[in-house]
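Before I ask anything, let me first share the structure, which is written out below as C-alpha cells.
Yeah, one chain of the complex is gone here, protein chain that is, but the others are all in their spots.
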Amino acid sequence: MVTDQMRLNFYKQMVRIRTYEEMIKRDYHADKTPAWDIGAGLIPGEMHLSAGQEPVAVGLCANLRNDDAMTAPHRPHHLALAKGVDMKAMTAEIFGRASGLSHGKGGHMHLFDPSQHFSCSGIIAEGLPVAVGQAMAFSRRKTDSVAVGVAGEGATNQGAFHEALNLAAEWKLPVVFVIEDNDWAISVPKKVSTSVRDNSLRAAAYGIPGERVEGNDVEKIYEATKRAVDRARAGGGPTLLEIHTVRLWGHFEGDAQAYRGTELAEAEAKDPIPLYEAKLITAGILNETLVAAIKLESSNEVEAAITFAKNSPEPLASDVYLHVFA
Amino acid sequence: MVTDQMRLNFYKQMVRIRTYEEMIKRDYHADKTPAWDIGAGLIPGEMHLSAGQEPVAVGLCANLRNDDAMTAPHRPHHLALAKGVDMKAMTAEIFGRASGLSHGKGGHMHLFDPSQHFSCSGIIAEGLPVAVGQAMAFSRRKTDSVAVGVAGEGATNQGAFHEALNLAAEWKLPVVFVIEDNDWAISVPKKVSTSVRDNSLRAAAYGIPGERVEGNDVEKIYEATKRAVDRARAGGGPTLLEIHTVRLWGHFEGDAQAYRGTELAEAEAKDPIPLYEAKLITAGILNETLVAAIKLESSNEVEAAITFAKNSPEPLASDVYLHVFA
Amino acid sequence: MTTITLESESGTRRLTTAKAISEAIAQEMRANQEVFVMGEDVGAYGGIFGSTGGLFDEFGASRIIDTPISETGFIGAGIGAAVEGMRPIVELMFVDFFGVCMDQIYNHMAKIHYESGGNVKVPMVLMMAAGGGYSDAAQHSQCLWATFAHMPGLKVVVPSNPYDAKGLMISAIRDDNPVLFMFHKGVMGLPWMAKNPRSIGPVPEDAYTVPIGKAAVAHTGSDVTVVSISLSVQHCLDVAEALEGKISVEVLDLRTIAPLDRDAILASISKTGRLVIVDEDYQSFGLSGEIVATITDKDPRLLKAPVQRVCHPDVPIPYSRVLEYSALPTREKIQAAIHAVMKA
Partner (left out) sequence: MTTITLESESGTRRLTTAKAISEAIAQEMRANQEVFVMGEDVGAYGGIFGSTGGLFDEFGASRIIDTPISETGFIGAGIGAAVEGMRPIVELMFVDFFGVCMDQIYNHMAKIHYESGGNVKVPMVLMMAAGGGYSDAAQHSQCLWATFAHMPGLKVVVPSNPYDAKGLMISAIRDDNPVLFMFHKGVMGLPWMAKNPRSIGPVPEDAYTVPIGKAAVAHTGSDVTVVSISLSVQHCLDVAEALEGKISVEVLDLRTIAPLDRDAILASISKTGRLVIVDEDYQSFGLSGEIVATITDKDPRLLKAPVQRVCHPDVPIPYSRVLEYSALPTREKIQAAIHAVMKA
C-alpha cells in the first residue's frame, strides 16, 4: 500500500535526483567551450545522465535497505542517490577530487560505496553477474539481504545477461534484475536490436517470474519491485523486471540526438516529474508552496555537495601508484 | 514423408558413423599404455566421440546440401561425416598427417571442410555466432542456403548462445540452432546447470519457434529438422531445436565416468542403433544379411580411411610456420 | 590549441583521421559489393568516433548495419560472413570491451586460417578505438595493442595520422587476413576532443594503400631513436621539432605493431645507439619490451645507454585529470627521457 507520506517522499526524491542531474549538466558544460573538449573543464570525461528515469530508482530503492546490494550500469546517478550513496562524496568523485568516494580514481561510471553495497561499471550487462555473486554471499551467510542488478534494455542482448539470469535462477538466489527500458541504446532503438518486444518475456527462458511495468509511474514501479524484492528476501528466488521509462536527454552529454527525430519531443512530453507533481497536487498531497520548498531544499543540498566537491583538493599526482594492490 | 529407402539410408549412415567412432576409439587407445599418456600414440590429444548421437547428425543432415553451412562443437565426427566431409581427409587430420584436412594443424576439434561449409571449434557455444554470419552471407547474396549451428545442452548457458539467437531472430536469418541434449556436460548434469528443463522453451526469449524432440529417433529428428530447415530456406527465419539424445561413452576418451552411477547402464540400454535396427528388421526393411553387409561395408570404408591416414606422411617440422597468414 | 582549417593554402585537401577512415571504407564499398560494415551506432550516428561518418547516407541500412550490444554475436557473425568470402568491417566501439568478445577475436578470427591449414580465409577488419587522455577512466581509455600483438594470427595496425589511416584501412580491407585496425581517439580529429593539429592533414582523394607491417621514419635524426606508435607519435614529433638544432631526434612511427617492422628498429638504433620508447599502452610485458628484445636478440652492444621507457605505468587508468596525466606519456616526459638517454 502506497501511503500519501510515501507519495510525498517519492516526489521529493525524484526532484532531488533531477536537481542533481541538472546541476551536474550545468557544471559539466560550463567550461568545455569555445572549442568543446570532452576532457576539459571541472567535470571531464563521458557523462551519462538519468533525467526521466528517476521513477525507476526511487520506486525500486524504496524497497531496499543499506545491506542490500546494487550493481548499476554506466548511467548510475539516480540509482546511487536513491540507494543512499552519500551525495557529497559522490559529487567529489565526479569532480575527480581526493575527497571523492574513490579519491578521484573512479569517476562517474565507477562509483563504489561499500556501506551501501553499491557499485557501478561502464561495461554493458557485466554488473549483473556481480550482483548474482553478492546474492550468493548473502544466501551462503543466511542473511535476508537481496542484490539488485540494474541494466538498460540494450544490455539484455549481451551474453552476461543470459548467464547471470540462468545462474541466479538455477541457484534460486535473492536477486532482482531490473531492466530500465528507455527505448534507446545510444542511437539504436530497441526494435532493431531486440528480438522480443518485451524483455520480461525472457524470464521464461529461466523459469522465473517476469514482469513489465508500463507508464514510468513511480508507484507502479514501487509495487512491482516490492513484489520482486519481497520474493527474493523470502527465499523465492530471482525476478526479471522490465520497466518502461524515458531518456529525456542525450545518451551522454554532447549527444546531438539527431537520430531521435520527432520521438524526442514525444519523450519530453513524458517527463515523469511534472506529471507526478500534477497528480499529487490534484490529490492534495502537494501544493505550490511545498513544491517550491522541496525544490529549494534539493538545490541547496546539491549546491552544497558541488561546493564541497569544488573546494576539495585534487589528488596528488603520485597517488596514481596507490591502490593497485591491497 | 520418410520412405523405406530413407530409413535404410538412415540406418546405413548411423552404422557408418558408429563404426567410425569405434575404430577411432580402438586406435586412440591402442598405444597409450602402459602408463596411459594422453599425448602419446597414433592419435594424441583429447578425443570426444559421439556414440549414441548418430540419430541427430543423420536426421539433421538428410535435410542439408553441400552449400548449406554447419558449425559443430568439440564433438564433431558424427556431424562431419553426415554432412559429407571426406572421411579420408578427416581421418588423416585426426592422425595429424600432412594429407589431413588441415595438414595436421587442426586435429579432431578443428575440422574444416570449405567444400561442405563445415567447421568445428572447441570453445563451447562460440560456433553459433559464426553460423549466424554464414547465414548472413547467404541471405545477403540471396541464395537459399541455410546455416546450422550445433551445440550441446551444456552450451545453452553460455552467453554466445543468447547473442547468436537474438541476432539470428532479429535479422530473420536462415539459421537452424540444434541443441544435442545428451543429459551431460562432462560431469555436470543438465538439472544442476540449466534453469529450464527444456531448452526449446528459450526460443520464447527470441520470438522464434522452438521444439524439443524426444526419443533419439532418427525419423522424428529428420522431420523436426526438416521443418526448421525448410522454414529457414523459405525465408522464415531461425528455429531452436533441442534434441534429446544419449552419450553412450565418456565425455572424452579416458573419462572413467564414476559420476554417472547407475545412469550409465540406463544410457547404454538406449543405444539408438540396435533399437533402430530392430525396428527396421520388424518392418522388413532390414534383415540379418543386410545388416552384416552394411556393417562390413562400413568397416571396410573406415579401415581404408585409417589405412590412408596411417600411410600418409607426417607434416614437416618446419611447416609449423606456414599458414599463420594468408 | 590552434584552429584547424580543412583547406590548406596550397589547396592540398586536408582531412581529419576520422574522415580519412570513412572515406577509405566508402571507396572500398563502392568498388566491392562484398564489403559491409557492422557495429554499434555505426549507422545514423556515424560511429561514436566518426569512423563511419556519412556511410549510412550513401549505403543505407543494408550495408551499414547497427547491431545489438552483442559483441560476441556480431564479431562472430562477421567471421562467418568472412569465411563465406565476404569482407566485413566490424567495429568494436572501445578496445576496452574486448573482454566480452575476445574468444571470437582470438580463438576464432585469428586462428581459423591456421587451424584449417590455410584452407579457410577470414578477410575481415575489426576496428576499434583506443587510448585515453580525456578522463574516461579505467574501462574506456586503454590501448591494449600489445595484448593483441602477443597472440599470433592477427595483424594489428595503429595509425598516427590521417594519411596513414586511409592507406592502412584500404590495405586492411583488401588483406585476406583478419586485421585489427586500432585508432586512438586523440588522432581522429574529433570536434569534441582536444584538437591535436597532427590529427588533420593532407589526404589524397584517390584510393591508395599504406603497407601493413612497415614503420615510417616520421622525423629523421641521428642522436637518439624514439620509437612510438599512435597518438604518442604526435607528441614525439612535437618534441623532436622543439629540440631541432639541439638534439637530432629520429622518430620511428611503427604504424603496425604486428607484424613488427624489426628491420626499421634495428636500422635506426644502429645509427643512434640510444633508445627511447614512447607507448601509451601499459608498460610491462608490452611493446617496449619487444622492441628492446629485438635489439638484444641481435646485439646488446647496439645500445649505448640504458633504454628509456615512457609508457603508461603498470596501474589501471585513473579518472581524475591530474592522476591520468601523471600516468600518460606527455611531451614533457618524452623530452626528459631524451635528455636522460643523451646524458647516460
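Letters A, B and C mark the chains in the order given here, with residues in each chain numbered from 1 onward.
The criterion applied here is as follows: a contact is a pair of C-beta atoms (placed from the backbone, for glycine too) under 8 Å apart; a residue touches a chain by one contact, two chains touch by 3 or more.
This structure is a prediction, so every number in the text was calculated from the model and none was measured.
*Asks:* Taking the entire complex into account, which one of C:F98, C:Y134, C:F181 or C:Y325 touches the absent chain?
*Replies:* Touching the chain that is not displayed is residue C:F98.
*Asks:* Taking the full complex into account, find the residue in A:I38, A:L64 or A:V132 that is in contact with the omitted chain.
*Replies:* Final answer for the missing-chain contact: A:V132.
*Asks:* Looking at A:A82, A:L101 or A:V213, which makes contact with the chain not pictured?
*Replies:* The one listed residue touching the chain not shown is A:L101.
*Asks:* Thinking of the whole complex, not just what is shown, which of C:I69, C:A264 or C:V307 touches the missing chain?
*Replies:* With C:I69, C:A264 or C:V307 as choices, the missing chain is touched by C:V307.
*Asks:* Which of these, A:A160, A:I186, A:A224 or A:V302, touches the one chain of the complex that we don't see?
*Replies:* A:A160
*Asks:* At which residues does chain A meet the chain that is not included here?
*Replies:* Residues of chain A in touch with the missing chain: 69, 71, 100-106, 110, 112, 114, 117, 119, 121, 123, 126, 128-138, 140, 147, 159-160, 163-164, 166-167, 170, 322-326.
*Asks:* State which residues belonging to chain B touch the missing partner chain.
*Replies:* 35-40, 44-46, 93, 96-97, 102, 104-110, 121-126, 154-155, 157-160, 185-188, 192-194, 254, 258-259, 314-321, 324
*Asks:* In the whole complex, what residues of chain C lie against the chain that is missing from view?
*Replies:* Residues touching the hidden chain, for chain C, are 72, 96-107, 110-111, 114-115, 137-139, 144, 146-147, 149-153, 258, 260, 282, 284-293, 296-301, 303-307, 309, 313-316, 318.
Here is the rule we go by: only the chains that are shown with their structure count from here on.
*Asks:* Report back the single chain whose CA centre is most distant from the CA centre of chain C.
*Replies:* B
*Asks:* With chain centres taken as the means of their Cα atoms, state the distance from chain A to chain C in Å.
*Replies:* For chain A versus chain C, the centre distance works out to 35 Å.
*Asks:* Go ahead and note the Å separation of the Cα centroids belonging to chain A and chain B.
*Replies:* A distance of 45 Å separates the two centres.
*Asks:* Could you please state the distance in Å, as a whole number, between where the Cα atoms of chain B are centred and where those of chain C are centred?
*Replies:* 41
*Asks:* Could you list the positions in chain A whose residues touch two or more of the other chains?
*Replies:* Touching at least two other chains: 157-160, 192-194.
*Asks:* On chain C, where are the residues touching two or more other chains?
*Replies:* Correct list: 67-68, 70, 72-73, 100.
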